[in-house]
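The structure under discussion is supplied below as structure tokens; questions concerning it will follow.
For this depiction, one protein chain was excluded, whereas all remaining protein chains were kept in their positions.
Chains here go by letter, A and B, matching the order in which they are written, and residues are numbered from 1 within each.
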């Protein structure tokens, strides 16, 4: 990473810190949501973007983070940070328990296994009394949008710094090697199992914390919203739209898409969900490597960029 | 370091770097490699030849650890390695190239080789140092003009050079070369032969699978012939290549 983008990023972060003193309530709602979604996209990026393991089931970790906070705070009246910890513990345990068998699968097998996991997890949780079964849990109500905003921003910065480190480290090199060719990576001395699991755990960890923050902020959760499968759609498309396997692509992608989504949702609500599907289809056809590649790549410019992508992949 | 050729003669007294004993691989009833035993000695070049489907690549896969033998034992520097996964064998210094070249397609040449320096036997932990040594190996294999090119943009010969550079950056003790000359013209074959000789001068023990007989003749200290998964001959290249059984099994079939 050249110093210039880093400097810009630092300035943007500093500016973002002061947003709560300027923005309206509605703006704050949007900002917190956008930040948390960006965390999800960025966390997904560690596994999906760098390691090439496309997870359609990260909502499971989000849901566990949500329930960690909710169970700790609603059932045991513990402070918020204990809830976050519980969420992390649950998500990491799940990542280890499920990850070890499931990460042996490749390509579509892994993707669909995670899809199935997402469906199964919702069903399991809605049968657990401690999780409030089907009804859900109510957390202590708190009006502190500024705190939630700064927490979300802090989490996003932490997550992005982690991705920055991944992109420059030996660990990240190993992940990218696995993405490019897993068998070759193994014969070149990379302990692929451990690398993949660490990537999954990192991804699960940040996703879970985002879930915990969201739970406390919303203060009511039920299985349907905690394990909402459309969340997977959103985080995947945000990361892919922006540029999977890059540091800032998922951030840019998620902010742009959040803004468009918010705009559409306020005018025509049902079309907003539809938009995501259309964006996925168009993005895969016209810019399969994401915005980051379109802007920073060395390929053709203008409309020829899109044609070149199509020419490469069509039959 | 002993001169080439001495190895075979001194075989009985020296400790081999690699010992294969009764290595067998069955795929759902089909025997691909059948009770093959052989030894490799430090710094020698062993040529492994045989017609297509003789089990050469399967054998290499078992040595590098991507396949588990159904039977038999492998020892590397006296230690059994059968239970070790591929990455641990790489750490010990067993390194291979693939018949179908397997660079990391989306990575640059430099990044490809850096992976070798980071995770091979050298296991360099510091990125900057790993990059530096990767550059050295890229120079060594004559690929410095393409350092920043994407691996999938390389042509055939450069791709082989990259494969060598990656392998060498891992600081292997034993290098398994699976048909690295396939698809090269005469001049390029000559270059690769020189490169392999240079590697041996650096102390690497090398197993060469090759169909280019000329290369086998000029490189190998000893030759081992597989046919239908069984070892049918082993020894001095000139003698083995004249062996009627080898001519019939290998050359005879190739001529069809």
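We take it that contacts are C-beta pairs under 8 Å (C-beta built on N, C-alpha and C of every residue); 3 or more make two chains touch, one makes a residue touch a chain.
Throughout what follows, contacts and distances are computed from a predicted model.
The chain that is not shown carries the UniProt protein name "Amino acid/amide ABC transporter membrane protein 1, HAAT family", picked from "Cysteine-rich domain-containing protein", "Amino acid/amide ABC transporter membrane protein 1, HAAT family", "NitT/TauT family transport system permease protein" or "PDGLE domain-containing protein".
With respect to the full assembly, the chain omitted from this view is in touch with A. Within the full complex, the residue among A:96, A:161, A:278 or A:295 touching the omitted chain is A:278.
Only one residue from A:4, A:22, A:141 or A:315 touches the chain missing from this view: A:315. Listed residues A:117, A:166 or A:231: the one in touch with the omitted chain is A:117. If you put the hidden chain back, the residue from A:37, A:54, A:166 or A:208 that touches it is A:54.
The residue touching the chain not shown here, chosen from A:106, A:168 or A:304, is A:106.
Contact residues of chain A toward the unshown chain are 52, 54, 56, 101-102, 104-109, 111-113, 115-117, 119-120, 123-124, 126-127, 229, 233, 236-237, 240, 270, 273-274, 276-281, 284-285, 288, 310, 312-315.
FYI, only the chains that are shown with their structure count from here on.
Our note on geometry: chain A versus chain B, Cα centroid distance of 42 Å, whole angstroms. The touching residues of chain B, when paired with chain A in their complex, are 64-66, 85-88, 90-91, 95-96, 98, 102-107, 111, 114-116, 118-121, 123, 125, 127, 130, 166, 170.
Contact residues on chain A toward chain B in their complex (touch as defined above): 168-170, 173-174, 176-177, 179-181, 183-192.
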